[in-house]
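Have a look at the structure that comes next, please.
Only a single protein chain was left out; the remaining protein chains are all shown in position.
Up next, chain A:
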């Protein structure tokens, strides 16, 4: 609390200019707020949330749980073992969906997983199996798991197992397949399935042995923090992070008792994949967001995830409830001859990186990314500056060098999103909209405003009910 009467006051002013002008004429220091009428949420709901006496403390609790979370790589093992994925069940990215509502790349990935698991011999048979309801579908997020793009995870797939050393909580993600025609982008051809088998038969066991043999588990939070200082933002750019991971794991990998050729192939595979780290970064962010749990009164976002059809948002104050709306289609640059008409709507759990405060929120750390939309370095800085205005805290562990090593903008506040009208900035890959295509580009996207409108209404309703 500052003493109002101790001297001529400096002032922050929101509203009509005439007051600011009069204050400046008197020599007072005035900071103008560039206030806009909120376009998300009703005035009543925004006021209800603003006045909720639980909010400040609840948001503090929520964001501090995020900042306190740490992530270490403790194991690599099949999904059937670590998350109990059994029978004909497939996990997918984003909020829950059905085969009927699934987009092209999601269908392609689900079909590919059925082929990989041997539940079907042909794409047609896989399609039939899925269309007949022969495979149970569920969100990765419901199983402490996150998956990039389609995020399709099947029982035999090997998973990164990330553990918070302070409380033993875990989060999981499958192994990254590389770029181009890959399952997560909706491709399901023979080369995709062959690669998945190699990852399961060769790479998974070698990584497991390597990870288990390390004297200390790999500090993945530390890698993420370092890569932000090396030109990565941890979502669309994972180059430094992938190399650091390779550097950290290589000594253990080469020491694994396995054929030399297999070890060489594993190292070559990791080294050739700029996004190898993404599948470690995502469960690291998931661990942090899962630490929050249900915090009544909090307006902090705990999940941003897309399934290729819908975008889903969850908040600490409303727990497991999804607020969904049709996903936007990213804007960006395209590989080869692909164009905007080839892009599928936004897909993937990888927006967990932005939920955690990196990715698009740390655009300033990776100015290369704004060039996807023809942006410049100042645009990158401006993006991160805006994200500070919709978040609750700066994460001292994740620093952005060009901003004077300021901490990453962390803990998206639904109320601030509604009041500023600035939606979270997400960096993303783009999958082809036709099943089987694979990646067509990469770019930038935002959630639909409707998700936040629903979240505001639900949080306000809960607030009224709780406060009576």
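The definition used in the following text is that contacts are C-beta pairs under 8 Å (C-beta built on N, C-alpha and C of every residue); 3 or more make two chains touch, one makes a residue touch a chain; residues count from 1.
Here is the rule we use: contacts and distances are computed from a predicted model.
Per its UniProt record, the hidden chain corresponds to "FdrA family protein" from the list "DNA 3'-5' helicase", "Carbon-monoxide dehydrogenase large subunit", "FdrA family protein" or "Urea ABC transporter permease subunit UrtB".
Contact with the chain not shown here comes from a single listed residue; of A:9, A:133 or A:326, that residue is A:9. From the set A:19, A:99 or A:119, the residue in touch with the chain omitted from the display is A:19, counting the whole complex. Only one residue from A:61, A:179, A:230 or A:449 touches the chain missing from this view: A:179. Listed for chain A, the residues touching the missing chain in the whole complex are 1-16, 18-19, 22-23, 25-26, 28-29, 31-38, 43-44, 46-47, 49-51, 53, 56, 179-180, 333-339, 341-342, 367-369, 371-372, 374, 376-379, 381-382, 385-386, 388-389, 402, 415-416, 419-422, 441-442.
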